[in-house]
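First, the structure itself, so that you have it in front of you.
A single protein chain has been omitted; all remaining protein chains appear in their positions.
Let's look at subunit A:
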Amino acid sequence: MREQNQKLALQFKNVDFHYKNDAGGIPILKNMNLSVADGEFVSIIGASGSGKSTIFRLIVGLEEQTGGSIYLNEKRVTDRSGKVGYMPQQDLLMPWRTVQQNAALPLELHKESRLGRRAVPDLLEAFGLKGYEDKYPHELSGGMRQRVSFLRATLSGSNVLLLDEPFSALDAMTRLFMQEWLLEQWEEQQSTILFITHDISEALFLSDRIFVITDTPFTTLKEIEVPLERPRRQQDSDKKEVMKLKNNLLEQFRMRV
């Protein structure tokens, strides 16, 4: 099992948020607190429209909270653009760029030191993309495109990575392998991952902790610890205590649908 130190990678302190509209806005976050330790793998699950993505949009700086503050690596950051790695739901690769050019976009935008660039070939290999450097996105499989997208998020240089339902468009089989692969990469790179999903099994297999969103607006998120050792294999998801958790969660959501 991977060691977690007590340092916090991400923290929400009394955060309020509502989207602006004519009626003054519907509150989504109310006085919300949340903290994620450095090196943790945390999932957020909730029905669609429950505000999962809003949390991400706040963290990456696409939205500004209306109250409270957000801390990254224990520092209060007001302009968060460029500070966290973000992997969106669709792979969002640019069709006119090759695999390598797509992945290296963050380095290009930040005029990073040469050291950053030099890391690219090694990472391409580690991500199973060796030999595909000069291919265009449309020549790749769905799983590969997601790996490029994840590599791009990694190359943003941040220790905090936000993954927004990254595997939802993949077929079931590819999805299982990508989950295992993601865990390997996470352990290798010692990053902190926040993972949005609406798939309960996926959340249970991947995470240390799961935040469950049931009501909007929400103040605290229901928190669930996953009773599984690491490293994990897909088979581990069949353990009794995990199955029990899964059924509990399913029951909770059933009431809301």
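Heads up, the rule we're going with is that contacts are C-beta pairs under 8 Å (C-beta built on N, C-alpha and C of every residue); 3 or more make two chains touch, one makes a residue touch a chain; residues count from 1.
The definition used in the following text is that contacts and distances are computed from a predicted model.
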| item | value |
| --- | --- |
| Which of "ABC transporter permease", "2-oxoglutarate ferredoxin oxidoreductase subunit alpha", "Lysyl-tRNA synthetase, class 2" or "Helicase" matches, in UniProt, the chain that is not displayed | "ABC transporter permease" |
| Hidden partner chain, touching residue among A:G51, A:P106 or A:P166 | A:P106 |
| Among A:V84, A:L129, A:A203 or A:I224, residue touching the chain not depicted | A:V84 |
| Residues in subunit A touching the chain absent from view | 60-62, 81-84, 86, 88, 90, 92, 94-98, 105-106, 108-110, 136, 138-139, 156 |
